[in-house]
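Excluded from the complex is one protein chain; the other protein chains are retained at their positions.
The block that comes next holds subunit A.
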């Protein structure tokens, strides 16, 4: 996006069609600026579910010197380093919209930095044993 448009947003709306550049328009940095304008993750084409669990790949390459990665990528790596997290938690902790986190995770997955476990497919709800375990777990809380 051209820089002058970003500046316009703080000022009063002047031109028709630009009235959504007001305070209610949201963050001053366009979220997808962090993804280089991409709204879908890369060739792997995986759409991460909100509860897909992301963990650091033990065989992850050292990406400290990788200039292709932005600060948001690194923030996600650091969050995963602490513990395995769901996509939803990563988005909340990194304070990024889910759509943006999905794109960034796609990058990290392609680089071999993270592993993503897909949630149970809708048709295969967990078996009775797991549900029993959940019920017992809830009772014990």
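Everything that follows uses one rule, which is that contacts are C-beta pairs under 8 Å (C-beta built on N, C-alpha and C of every residue); 3 or more make two chains touch, one makes a residue touch a chain; residues count from 1.
Rule of thumb we're sticking to: contacts and distances are computed from a predicted model.
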Q: Leaving aside the chains on screen, match the unshown one to its UniProt name from "ATP/GTP-binding protein", "Sporulation protein YqfC", "Putative restriction endonuclease domain-containing protein" or "Carbohydrate ABC transporter permease".
A: "ATP/GTP-binding protein"
Q. Of the listed residues A:53, A:69 or A:113, which contacts the missing chain in the full complex?
A. A:53
**Q.** Those residues of subunit A which, in the complete complex, touch the missing chain
**A.** 19-20, 24-27, 30-31, 39, 49-53, 55, 84, 86, 88-89, 91-93, 97-100, 117, 119-122, 125-126, 128-139, 141
